[in-house]
Structure formats: C-alpha cells, structure tokens
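Everything on this sheet refers to the single structure shown next.
Every protein chain but one is kept in place in this view of the complex.
Labels A and B are assigned to the chains in the order they are written; within every chain, residues are numbered from 1.
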Amino acid sequence: MSDIVLETEGLTKYYGSTVAVDHLDMQVPRGCICGFVGRNGAGKTTAIKLMLGLLNPTEGSSKLLGCDSTTLTSTIRQRIGYVAEGHRLFRWMSINELERFQCAFFPRQWDCKFFTDMIEYFGLSRRKKIKHLSNGQRAQVSLALALAPNPELLIMDDPTLGLDAAIRRQFLEGMIQLIMHQGRTVLFSSHILGDVERVSDRILVIDKGVLRANCSLEQFRSAVKKVMINFDDSVPAEVDIEGLLHCRRSEKELEVTLVGTNEEKIDEWAKSAGAAQYKIVQMNLEDQFIEFTAPPGRKKLFQWEEI
Amino acid sequence: MRFSALLRKEFRECIPWLLLAAVVFFGFGGYCLRAFAFPRYGYLYNPYFQPGSLVEPYRLTNYSALQLPGIWLSLTSIGLGLILGVRHFWIPYFTGTWPFLLHRSVNRKTVLAAKLTAAAITFVISLGFTWIVLYWYANRPELFTLPQTARIFIEGWIFILLGLVVYLGTALSGLSTAKWYTTKAFGIAFASIIIFMTFSQWQLFWTFAVIVIGIVILLSQVIDTFLNREF
Partner (left out) sequence: MDLWIQISPGSKEPVYIQVAEQISEAIAKGQLASGDKLPAVRKLAAELVINPNTVARAYTHLEQAGLVTTKVGSGTFVADPKMRKADAADMNILTERMDTLISRGLNLGLKATKLIEIFKTRVEKFAINSNKKEE
C-alpha cells in the first residue's frame, strides 16, 4: 500500500474568468482523518469534485490512490466511498432497494450485517422510500451506504450540513469507526469546526480557491496565536512583526494575530518595540479559523456606540 | 451484476410511462385501425379514403393533419420519447443524484448504456409489442376488412422509431452544457427537424433513411457529450 492516498499538483479550475480552485498542491497521507475547511464558496466542493473526476481541471492534476482523477478506473472507484453534498439519493427507492443497488457494486466488500445494524440503530424502517425520509434520516442512510463497503478512502462533502447535533455525532462516530481499520483514510469538508477539531489529524484550509494551510491540526492550533502587547508609552505606528495577520490597537495596547511566529521572534520584536509586557492568548479553533481567513484590515460588522 | 443493477434501476424508472404509453398507443391504434376498416364511421372519416397507408391518403387532401391516424400514433411515441428523455437526463439535475450515480465502480459508458438499454426495452415492450398485437388482431379477415398490407405494419414501426429520435434529442438537450438556450435546444430542434422531414414526404425508404441517420447522429452526440461532460 502506498503512503499517499490523495495528491494534487497545481490543480486549477476556472469558470470563465473566475478562479474556483487556484493551483492546489497537497498530499494526504494514508491513515489520517483530514478536515477540509474553508468559508462558503471557498472552493471545497469544486476541489472535491475535481478529485473525484466529476469535473475536469483547467490546469494541473490530481490523483486518488495513485490513479489520475480524470481516468479513475472502476476498480479504484470501488475502493473509494463518496458522500456528496446534500446526500441526494434516488427518491423512489426504498432503503432495501438502495442496499441492493449499492451492494451490487461491492460484491466482495459489502458488510450486510454492518448495514443492517446501522439502519436498526438509526431506527429506520427498511421498506420506507427515500422521499418519505427527513433530511437527517436520509443522511443516516447515506452514511450507512458509504461505510458498509468499508472503503479505503472515504470522501465526504459537508456531510453534516443542516443536521442536528445527534446525527452529526453519529457521523463522527462512523468516521472514527472506519479509521480504526487498518489503512483507512477520511477526507471531509465541514463548517462545524468543533467536529473538525474532535476527529481530524490534519487540517486543510482553503480560502478563495487557494490552499492556505496544509498541516497537522496540532501545528495549526499552535501556529495561529493572538498576542496582547502592553506599552508604557504609545503604541508604535508600524507593526512589522513576522507572520502578522491582523492587528488592533488602542492607546497603550496592541493586539496582534500571528501565524507561524515562534515565541522567540515575538519576544525579540516586543523588546525592540519597547513593549512593557506581552501575553500570548490561546484561541479556540473557530476563532483561529475566522482570523486566519479574514481579509486584512476588516472591521467588525456592528460597531457599538457609547451612549 | 453491476450493469444489471444499473439497468434494473433505470428500467424501474421507465415502468409507469411504459404502461401509460402502451395503453394510449393501444387506444389510438385500435381506433385508427377500426376507422380504417369502417371508413364511414368515426372522426377519421375521409371520402378520399385509399387503403394501404395510415398517412398517405390524407396528405393529398386538405383535411387537417389531426385526421392522420399516423399522427396520433406518432404523438404517443414522441410523448414517450420526450418523457423518458426527461426522466433519464433532466430529472437527475433536479434531484441532485448525478454524483451518486456517476461514482459507481463502472465506466461512465456503462452508466449511459444502462439508460439507453432501459429506454430501448421500454419502447419495444410498450409500443413495439402493442403494435404487433394490434396489427395481428386487426389483420384477421373475420373481424375487419383490412387490406393485407405490410405497409401499414411498417408505418407503425416508423412512428415508434420517431419516439426514439425524440428520446435522444431530449437526452442531448438535457446533457448540453451550452449557456445559450438556443444551442441547448439543439437536440430537441434536431429531433423536430427529423420529424418534419419524415412527414413532409412519405416515401418509406427515405423516411427510414432519414430516421436512421438522425438516430445515428444524435446517438453519437449523446455518447460524446455524456462521456466528457462535467457534473
């Protein structure tokens, strides 16, 4: 088994003159859960569809399990599970019929008992047609259909969009369950950063089509920091510290958000700028993500006025 | 196993229309053949009646086209083609099921082959079989005084093939990624042209030739578009 299950090289997609995905270079190693995050419209779904051969790249290439995405063979597709956005399934089919349909494509892999257990656990009736299921129930069926063939690589595009907390937890449990098998990898995109933090080993951050972060979750968490710097005199006009994302200033205080700056450099700059003291503030993943993807110099939406 | 699963799924989607078309075709066909046999009765009465064709005699008069029995049979077939084309190639956009369907562990051409085969089987059973039954029944001398003519039998098949032309034209329009509505309608427009050419002259050989060429062109376009299209 090779080490890299998914790789892209300069993957680019233009729609007319708009760039949806801009020269993506990444490699996802085997055995990890990779969280793919980005703001709405950043290019996550486009990137995933490119990887699965549903879209053709304008430039560059991508490979799944060593096979080029535009020419994925049927044997390779059998090893890949895909949960598309919205969990759209054939509305007229019942759960039974869907199982029959799905397992025809995985003759030796399909775990009948696992599927049955999952459907039972979700409390779904197997005769029910998909059109009579709620969004959440349809998502549960979709999850069961994707996990039962025990895929080597599972790609999920925003699988928990609009779902309640209990079903979201079931999806996470499913991912963890899959990853316990030898050599399985999961790539999932999500807006719920709490979920991403819970289960991901690695994080990919895409912003306006550009891949801005591709590292382990731990590295990302420790790389994006907020530092509160106090000055005895006034705050310096120019803030030229390395890795600066944003800065906010008041009379004697400076709040900077940095990425990738180690403590020594912070210390160095603080001393050279004549700071009295500084404190590194830990952020949660959601705040880190917001700061990381915010355009520079942005103001807050609502400004409170002193009455 | 995989192809049969796909075929089963595509065919199941055709079944309600299969039954509807069979009933309608049987109804029209029966009415046409009866009027043919008893020319003085019914809506399709025409004093210039000449046996031997479901289309020919009426073209030479100034009676409305709606009196051509052939038109009604064609309409059924065209209707079936339109509905199946929409069901197979337009509806998946609305239900969002293309990604699920296309991520099967088969070649893309197998997915297309399943759809086309299901449509072909539907036409054969719902219209082809019905026409054979109708014609066999109407051909019995003790029942109708229908002239023994193979020509009418062949004409029935032409009407059925027109349905296939429309199916492929609808499919092509559905698959088209063109932005302009005019270019998107190319498939349906092309099918309409074929239909027009078919009825504007009724030499059986040329009619067949036009239809076959139309089917070949549309089929190759559908295959090409489907295999290269982005979803």
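Heads up, the rule we're going with is that contacts are C-beta pairs under 8 Å (C-beta built on N, C-alpha and C of every residue); 3 or more make two chains touch, one makes a residue touch a chain.
Everything numeric in this text was worked out from a predicted model, so none of it was measured.
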| item | value |
| --- | --- |
| Contacts of the hidden chain among displayed chains | A |
| Touching residue (missing chain; options A:R39, A:R100 or A:R221) | A:R221 |
| Sole contact to the chain not displayed, among A:I4, A:C215 or A:M283 | A:M283 |
| Chain not shown: contacting residue from A:L24, A:L64 or A:V199 | A:V199 |
| Listed residues A:K128, A:R169, A:K208 or A:K265, member touching the removed chain | A:R169 |
| For chain A, residues in touch with the removed chain | 32-33, 169, 172-173, 176-177, 179-180, 193-195, 197-201, 217-218, 221, 282-286 |
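Convention: only the chains that are shown with their structure count from here on.
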| item | value |
| --- | --- |
| Length of the line joining the C-alpha centres of chain A and chain B, rounded to whole Å | 48 |
| Chain B partner contacts - residues on chain A that touch it in the complex | 49, 52, 54-56, 74-75, 77-78, 80, 82, 84-86, 88-93, 100-101, 104-107 |
| Chain B residues touching chain A - in the complex, by the definition given at the top | 1-2, 4-5, 8-9, 12-13, 95-100, 102-107, 228, 230-231 |
